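A single protein chain has been omitted from the complex, and every remaining protein chain is retained in its original position.
Our next item is chain A:
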C-alpha cells in the first residue's frame, strides 16, 4: 500500500514537472536564449548544424537548474509519448507545415496549389549560392551517414506478373 502510493506520488511529481516543462515559455526567457546562443553559436560557426535534440537537452538542463525539478529531454519525449502528445512541435523549427490533402481545394482546376506555402524561388536560392551564403539556404540540415541498425523486414510476397507478361502468357497459352 505504502509502496504503491509512493510510486504513484513520484509519478505525479514527475508528471507535473513535465507539464511545467511542456508549457514553459523558453522563447521569452532571455537568460535561456543567451545561454542557448552561447551553445549553438560555435557549432553553427564551425559549419555544423544544430539538431532538435541539442536544443531540447539544453532546455531540460536549464529547466532543471532553475526549478530544481530534475527532468531530462529523453524523459520528456517518453512522457509526451505516454500521454499521446506525439513529437514536440517545437522540435521541428525548420519543417514546413504539411499540406492537408483532404482540403477541398485539391479538386479545383489549379491543382490545389492556391494555398500552398511558397518555397524560396529558384533565383533566390541561386543568389544565395553564388554569394556564398549557403548557411541561409533552407532545408539543408546535416543527415548522418550510416546504416539502420534495425532488422530489415523479410520478403513475404512474390511480385505479381507485369501486364505485358500476363498478356504474352495469355496469347501463347
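Heads up, the rule we're going with is that a residue touches a chain if its C-beta (ideal position, glycine included) is under 8 Å from a C-beta of that chain, and two chains touch if they have at least 3 such contacts; residues count from 1.
The definition used in the following text is that contacts and distances are computed from a predicted model.
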Out of "Presenilin", "Nuclear hormone receptor family member nhr-62", "Aldehyde dehydrogenase" or "Peroxin-7", which one is the UniProt protein name for the chain not included here? "Peroxin-7"
Residue list for chain A contacting the dropped chain reads 51-53, 77-78, 80-81, 87, 91, 96, 98-99, 101-102, 106-113, 116-117, 119-120, 122, 125-126, 129, 134, 137-148, 150, 152-153, 155-157, 159-160, 162-164, 167
